[in-house]
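As structure tokens, the structure follows; a few thoughts come after it.
In this view, the complex is presented without one of its protein chains, the others remaining in place.
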């Protein structure tokens, strides 16, 4: 047993942290909030150049190699800096889906530009009224001659604005859920953009008879394999949440040491101390489980229960740490010009991303069969 | 609108409080914990003599008259003193059931000794695996000649040890749930006594072909009418919980003012202050709703949602106040010789009594039809 | 004990509901965006026309001489309808009520009728960059010069400073007082006074608050509200309690819990049933708080000062607002994060989760309320 990072992992952590400190100050995030993800792409490509996007993708596929623990380390730092989670969509979901379900040709063609950050492919798998983790999708893909024709509506597609291609989950004629690569500008695609609490943008996407070639399907795709990819992304996102939670907590601790009220630093008040101690405990709990889950994913492969547990705990930790940290800042906490609010506005999003909080407990203790 | 007690209500409150202070010190409760309810009967009969047991029972039936608000006042004081809740079983459940469903003869015969405390009749309505508030009881009452023969098993019958008669809920041949008066010593009755966390005793009762005369049935009895009685008892019990919660809180406040640690009263520590402030808020919330529900019951009759709300809130308030108050006492809190533990050991019981916490939210917002 | 509303209360409620059905329109909100706060001059004028400003004030000051329950019902129905009453709160409750409570006859006669007619709006300036929770540490100085006071210093986090005619300003008039609690006075200051600069501070809740710079702002001696150097006593005895009770948004709680209940009925899904129970538990607390709010109003009607209860209702309702917004977000799922009037429940859940901070921090943080409940309510010793 060993609870430390290896020398190499420490190097990764420091490299990522330094990179984001330099390339992703909060001013950059504010710029993206105002203008959208296109302003993020230069940084994103640099992340690709640094090899960050290729973590946990084998080198033979253009990745940087490394483990799920390395990926957790990277995401913790990304969360700390509140870097847009395009990498989760494009690499940890789509990239890993290609790895496990794609054809050799798909992998060869698509993985290198994904891991270099040159291309963004984003998954489109949420549907209105879809019961999470069940394969009953209403979007259908009908085989016609040498093509598939897709019809249906997808919701909450992240990074749509910068994606060249969507990875669309749809039911084929046999009733199986399959994954299809669909160029974003295909005829028959309409979208409607929404602004989130975080000021991120997501798109609802209507596919109205969108034709794609036969090779657009990921040949080994099926719903269970997709859920396994989702589980992996939940671990990555949990790492993001842990990093963000800790950053918010750090800011609150620092502020509470210098902010004086009643002739003493507010951090000396017991009620505030206990609030921050509670947040610290939740972060520690989530982080411990995070590295266990990441290690398990690396060593054993599939670990749906642990992925669900850590998604739940890390989401809670981020939400509660961001709340406590914002409250610590008193009236300043919710002023746009303060940075702590950036964390608060993203906490609930991270809970809902990839797979919402409502389904995690169902996975941890399933209903009696 | 008026949030004060009337002069008469203040007199009731003071009379009850003084009575319990004198007749029911904690030493008496400890005696009952050791020996059972028979040691309580002398006090119980005095409660009858004082007219306390007859509150909200019309004078024509041997009651003291008065309103549901008066009954709440009485129960608040009973809870404050942790008086065994025999009166809830015998009067607020059985007495009210007789009032609303009994024959003139039953009322005339049974209500006076119930309100005087000479007799205890206790309801037997819990069943294993019974889904609360549904009328599907497994205990059956088969009409044979001039008798009913009852078969089935009842659980958690309170005050069994001092009851002369049980009021048994059973399904008759038409499939309706009816209520039957069954002498406790009837042939065919077996029981098994359990000790509770509170050191109260409850009985599981098996009815193995127990024959009662035709007149043993409450003629107007049906499941809805019984649930309405249950709703009333929930308000009474909520009052008990509010009183008990406040007593526990009072003890904690008093202790925290005199207990010195770190050279200051522990009540000056902000963390403790906030714990007790939270408890005080919950008590205030529950009490406000309590008097609203009691008033509504008096003015409008049936109010199942408000009864459910106040049972839930008052139960929470008692549990959390007792927890906070016991914790305030540190190591002393859980010593048998301290009184605060008496409250903690009863808090969870009150949540489960009459109707458990699991069903209250179902009543407040029922499933979509 | 009597929990019945009078027929007059019931009629008033019905009238409010009818009014809101007609007057609270989408246009209202679009036009407010520019104003930058929960206030709409046209709508405010209509409230005045109906005679709904100064409900609880004596007739001689332009009021209606109604009990405080009317005001509570007014807020509940307005909040239920998501009607804009931000400047109403500031003008009528924070400032108007304060003038009534401790202003002199002249001030009452000047300000109250004008407020009641909707001609004059007010805001309340207490916090300073270095005096937040510790508001009594305020440093804005009001120095005497002949018959005038000259104000120098800063205020911050002021709602509606940019939309108000007058500000009620807490200032230090005796810097040499033995404690910080002594030596504070209140002034009614025209917000267009020379030397007074207002800077917007935008919040994540969408509305702006403000920072004000007082650079030798001159007001006459008659601008002082209440006795000299007793400002802090008046603030804690009156203004802050008024404020706390008035920002307990029971109407919002009722509305959103109603809407979420409806939503769960129509949009059925596995996790929904579980969340229904969480919502039901909140509902019980909301109903309790509704009656606690009525009780606070009633206590005022009895001539009492419910300090403890005002802190309670504030702390309880803001906690409920946060839990309801968070649960609401879970109930709506990812869609609960979408902004704007086309989002589920017209985006109200998303907005509430983001604007919760006005309620959390306004009138004192939850920690401050708990300090008050523990020390004033339970009599626990200060450190």
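Letters A, B and C mark the chains as written, and numbering starts fresh at 1 in each.
Operating definition for what follows: a residue touches a chain if its C-beta (ideal position, glycine included) is under 8 Å from a C-beta of that chain, and two chains touch if they have at least 3 such contacts.
Keep in mind that what you see is a predicted model, and the values were worked out from it rather than measured.
Looking at B:108, B:206, B:349 or B:368, the residue that reaches the missing chain in the full complex is B:349. Listed residues A:286, A:322 or A:347: the one in touch with the omitted chain is A:286. Taking the complete complex into account, residues 273-274, 277, 383 of chain C touch the chain not shown. Against the chain not shown here, chain A presents residues 1-6, 9, 69, 249, 253, 256-257, 264-265, 267-270, 272-274, 276-278, 280-281, 284-286, 288-289, 291-292, 294-296, 299, 306, 308-310, 312-313, 360-362, 364-365, 367-368.
Against the chain not shown here, chain B presents residues 126, 129, 131, 155-156, 194-198, 202, 260-262, 266, 269, 271-272, 319, 323, 326-327, 330-331, 333-337, 341, 344-345, 348-349, 351-352, 356-359, 362.
The rule is short, and it goes like this: only the chains that are shown with their structure count from here on.
Averaged C-alpha coordinates give centres for chain A and chain C that are 39 Å from one another. Averaging C-alpha coordinates per chain places the centre of chain A 52 Å away from that of chain B. Residue positions of chain C with contacts to 2 or more other chains are 367, 370. Shared contact sites, meaning residues of chain A that touch two or more other chains, fall at 269, 271.
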